[in-house]
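Every protein chain but one is kept in place in this view of the complex.
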Amino acid sequence: MKKEKMNEPKEPLFHVLKRANVPAWQTWVIRLSAIVVSILICSLLAFLIIGASPLKFLGALFDGTFGTSLRIWKLLKGTAILAGISLALVPAFRMHFWNTGAEGQVLIGMLAAVACIMAFRDTIPNGLLVVIMLIASVLAGMLWGFIPAFFKANWNTNETLFTLMLNYVATYLVKYFLIKWTPNGSSTIGRLKYGMLPTILNDYLLVILVIIVMVAIMHVYLNYSKHGYEISVVGGSVNTARYIGINVKKVIIRTMCVSGAICGIVGFLIVSGLDHSITAESVGGQGFTAIMVAWMANFNPILLLFSSFLVAFLNQGSGEIQTVFNVSDAFPSIVIGIVLFFVIGCEFFINYRIVFRKKEDK
Amino acid sequence: MTNNVKLELKGISKTFGSIKANTKVDLKLHEGEILAILGENGSGKTTLMNMIAGIYFPDEGQIFIDGKEVTIHSPKDAYNYKIGMIHQHFKLVDVFSASENIVLGVETKAKYDINEVNDAVAAIAERYGFIIDPKKKVHEMSVSEKQTVEIIKVLYRGADILILDEPTAVLTPQEIDKLFSVLRKMKEDGKSIIIITHKLNEVKAISDNVTVLLKGKYVDTVKTADSTESQLTELMVGKKVTLNIDRTEPNNPTDRLVVDNLCSTNEEGIATLDHISFTARSGEILGIAGIAGSGQKELLEAIAGLQKIDAGTVLFNNPKKDKPVTYIHKSYKKVCQLASEGKFHYEDGTKVDFTGMKKKDIVALVNDGKVLFNEDEVIDLRDKTPLEIRELGVRLSFVPEDRLGMGLVGSMDITNNMMLRSYRKGKSFLLNRKNPEALAEEIVHDLEVVTPSIKTPVRRLSGGNIQKVLVGREISYAPKVFMAAYPVRGLDINSSYMIYNLLNKQKESGAAILFVGEDLDVLLELSDRILVINAGKVTGIVDARTTTKEEVGLLMTKHEGINETKEVQA
Partner (left out) sequence: MEVLYYILNAFSLGVTFLYGCTGEIITEKSGHLNLGIPGIMCIGSATGCAALQMMYKKGIPDFLVVIISIIAAFIGGAIMGAIYSFITVTLKSNQNVTGLVMTIFGVGLTNYIMHDLTGVRYLYAKKFFRFPFAESKTSLQYCGVMVFLAIIIAIIASYILTKTRIGLNLRSVGENPATADAAGINVSKYRYLATIIGSGIAALGGLFYVMDYSGTQEAYLSIEAMGWLSVALVIFSTWKPIVGILGSFIFGVTMIAGSFLPIIFSWLTMASTPFLKMLPYVITIIVLIITSIRNKRENQPPEKLGINYFREDR
């Protein structure tokens, strides 16, 4: 019986085929529709769970981001910081080095900056202090990038978990120093009025401009410099890189130092230009979000301005929803999670197509 | 062979993206028949067979087994119809034993007991005369042992229809004979066999009928006994072609590369190169023959500075007499030392003496090409990185076996791949893409590379075009030593002959060529001398003009003077 059934021709319902060259405009249509659909689904979920009508949901989303000029500036600041962190990840990812340690690299940069303030605050002028802070942050970030790269280059140690563990090491280092710096046991250092960057127009513009300049430099570095070329070769094929005489170890270590240094600069900008303080949660998971941002931008420094804008928009907008509807502060990460699922999933429709098969007449 | 049609294909088509791999192909396989499928690389043989084995699903067409229409949607369906395929690139799990690979995916209610499987494997092996250790791990096996595992795997599952994809490509002539006798035994057992090949002598030796494919289309099916090799070639290539390689006499050969007692071990501490010694001469093609994995790859990589060398020397005779010194940038001290030893002269013949000169002036002299060598220079390439080798002025080109994995970067376009060897030129921090672009255009034009533009990632090109890009780049440096590992693997006939011609041109212009090949016929036709290696040892260097295929085949399996192959066959 079973055998006979097997011999009957059965038609598959559909078949998946790889797509050849898809025009660029089509890929963007697919990605944009995924984003729109996912936001609509979020609003639907919000309606079912917290009873917010979709109109109110979308209203709050845009009100929280574009409602006042301060909110717009905050959105731009959020975009800039996120773009800065994912910018740091891009060279490492292009080399296929899975740096999941941006969180710790930024935090250690912040810690170095704050440590400089603590050490020199009343002894040297502000301008000099800012310069020293910048150097210290860059070096600290570099160190946090160098350590995993050194072991990856020499013994192929798993960099994903290594950098991840270093995040926690950085977190506890911050906690240790916070205890040390606060003899009263409060473990919070408050707003430090030292080592502040000058401001243009408002607190945010200078930081935003610095990030934009860094994006431009990185674009040139990756696409037009010999270093950038070496990164692409190592990422494309380690054996080819060895074959043409590239010192692969050197490239891995150098690139991760660049990656860590940029994280350090971002850490410095946060301390010196924005927060003027530090806690163990100062980076707040942006190091992870930056990984998605870089991936969505296809590791392209210019495109990541747009992907970080999207994520910053969702983050700030759903934060507004959270306050308006008085729900848990975890709400933004749920919304971002759902949207990212759709953005990741929609790549399928860019790379593959489904062919439904019709039965032919015999 | 009976008259029952076991398997029939009608109007099978398959496209990949924009490439039509098969167009309306028909095929008939009788019970107890050995059918050869003949076609050059890229003619769609493997794709067609993969559709019978359930790896690919046809876009259109019908498959009949024993006269009934069937749909083969997955390899599992194929097994249910008793179809088994032995793929060219073996489908084996490296860390599993032979038996574990053989029992993989078998669906039965019986309790899983690896010892029972071992016994069953041994029984099949005995019946057909295989020699196999069921417990041996695949990664410890030779290529022919792996093939044996693949064949037993198919038999263990009780296949009636066996498909073998290019089974002889990796075997020695003696192993091929052995395989063919096994296939004849299976045929006597009533099994139907399809064998894919592009070698005519094998078609003649084993098959009952031949089906010929050309560019994905069905051409004809003929009785093997009634056809000649030249008729089959014509069917296969579509036009009358004369396939001869011009072999010129080496022009004034001098020793270019002297390899002496070269030893190397791999990561697991096993010797991959065992006291290898030979000399490659200018204007000569030295063929390198051996079973796959005998150390060919390691040898070329050791010369190119990509493998650690434990002992021995690789001496490169740089024909530098009366040529200017070029490598001052990185080796200023060495140049001064050689000058003090009196190794250089000026154009007018006077001796070079740097004593009392400033560094700046010395550098200027050398950079202007005023300092010339007295005689040819001998450089030991051992323990030098590829970069150091190049900076010493050694023009060594290398076309590795794994084109996209080692020679090129698949995700980069042709221009960027052209720059791989030259991007460091100049002091600027930024890249110069002008010259590589010109070179890319030139190669695309001269070697007839089929590509939408030079901005296309090389991964998207076909195998032959990828190889042209790689060989073109390597030739553009006017090499003194040109090494190529399996340069025509996977290429169609026209591309293959273009590569052979390019090798011959390099030979005429005085390069020493090291050519690792797997097709003994080509090696015998193209090379001047053939170096045969087995298990990392040189088992013989023969004159390609006088030796025979059998002699080379025996050397390929020779162990320390004892001929094991003969014993096995006896």
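Letters A and B name the chains as they come in the text, with residue numbers starting at 1 for each one.
Everything below uses one rule, namely that contacts are C-beta pairs under 8 Å (C-beta built on N, C-alpha and C of every residue); 3 or more make two chains touch, one makes a residue touch a chain.
Note that the coordinates shown come from a computational prediction; the quantities given were computed from them, not determined experimentally.
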item	value
Which residue of A:120, A:151 or A:306 touches the chain not shown here	A:151
Per the touch definition above, residue among A:43, A:65, A:86 or A:100 touching the missing chain	A:100
Residue, one of A:28, A:62 or A:168, that touches the chain absent here	A:168
Touch with the omitted chain, as defined above, among B:105, B:190, B:342 or B:426	B:105
Hidden partner chain, touching residue among B:9, B:25, B:38 or B:53	B:53
Residues from chain B at the interface with the omitted partner, ascending	16, 53, 55-56, 74-76, 78-79, 85, 87, 91-96, 100-101, 103-107, 112, 139, 153, 268
Footprint left on chain A by the chain that the document does not show	16-18, 98, 100, 151, 155-158, 160-162, 164-166, 168-169, 172-173, 175-176, 179-180, 285, 288-289, 291-292, 295, 327-334, 336-338, 340-341, 344-345, 347-348, 351-352
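We take it that only the chains that are shown with their structure count from here on.
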item	value
Whole-Å gap separating chain A and chain B, where each centre is the average of the chain's CA atoms	43
Chain A-touching residues of chain B, taken from the complex the two chains share	16-18, 57, 60, 68-71, 73, 77, 80, 304-306, 385-390, 398, 400, 402, 404-412, 416, 419-421, 423-424, 428-431
Touching residues (chain side chain A, partner chain B) in the complex	6-7, 9-12, 15, 18-20, 220, 224-227, 229, 232-233, 236-237, 239-240, 242-247, 360
